[in-house]
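I have a structure here, written as structure tokens, and I will follow up with some questions on it.
The other protein chains are all here in position, but one chain of the complex has been omitted.
Moving on to chain A:
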């Protein structure tokens, strides 16, 4: 035998049929709820298993269902509404990009349950350190659509005054840290923020977010190690959507069993969760946030999902994966699954759903039209170029004053 390199490949390419036969989907309700002070050495079943609440018939089953037994029909309808609004915004903004009204957009189709479900379990003052695919956190934090869309259009409603690429939101008052284009960096910053929470004794927590591909970045390790050393109140989320642009998740995970399993080596307990199951998201989020807030230290959650849409408006997934792969995804669609559950509960119907979808789309469209009157890429109402220089530093140093004057402002 001689040494040979391994090069992981996705189960199917564009000319092939989708193949998810390698994915094991355990029965809903099969994993227990561990104690809040769960330690890494006892977390292995949770890190390699899959926590699921909604079964194939849309029933909420098992012990994790019990921990969110207090969620009312209204709470769950709100969750559905969050996801539908997210989907409507995605659809409208994708169109707006195609029409040249904004330069760039990223959808989160198929991943709506994760951010929407997590955010509704946070308290005011907690801080997310999101990636560019957690707009869901803003939607479920009731962030004004005017500000969200203003940022996407870089118009005068943009809280960031045109400085950032569309989708790189920042909303401190809504628990949403400034997004950076540099992957992974925010993961260790979340740990630092959580350390500050503990040092100040303010009772708040931080939540780090990262995708499966970006777990390969140095700062994933930096964050896990730091969290493991200092035990701050942080929830470290990995959104495993199977794809990093064109790169199959196997290239990032290597021979590790799961992303969650990685945390165990750092001494951080971890859970792997059905990311398309809104109830599982709500239950595990509540558990992890409570654990952090009560001082039991960090926890990592791998949200298992599928990136149903293109990576971005600059990407064409048909070049590297089967066109209908999303439809074959064994964990289904988060909106459809919560809808089925609500119908089974007698709290929803096909008619109400269709009506809600139409209403939400109409609301989003109305806001969008209003926001567009403040300027778009095809109909710009420019922000003052002097904005370039404001905020580089707290005060304007002489060299920037000279450059601003050179520009004519």
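FYI, a contact is a pair of C-beta atoms (placed from the backbone, for glycine too) under 8 Å apart; a residue touches a chain by one contact, two chains touch by 3 or more; residues count from 1.
FYI, contacts and distances are computed from a predicted model.
One chain of this complex is left out of the view, and of "Ring-1,2-phenylacetyl-CoA epoxidase subunit PaaA", "Cobalt ABC transporter permease", "DsrC family protein" or "Alpha-ketoacid dehydrogenase subunit beta", the protein name its UniProt record gives is "Alpha-ketoacid dehydrogenase subunit beta".
Of the candidate positions A:76, A:89, A:190 or A:268, contact with the unshown chain belongs to A:190. Contact with the undisplayed chain is limited, among A:82, A:111, A:219 or A:277, to A:219. Within the complete assembly, A:159 is the residue of A:49, A:144 or A:159 that touches the hidden chain. Interface residues of chain A with the unshown chain, by the touch rule above, are 127, 129, 159-161, 163-164, 168, 170-172, 177-178, 180-182, 185, 187-197, 199-200, 206, 218-219, 221-223, 225-226, 229, 391-394, 397-399.
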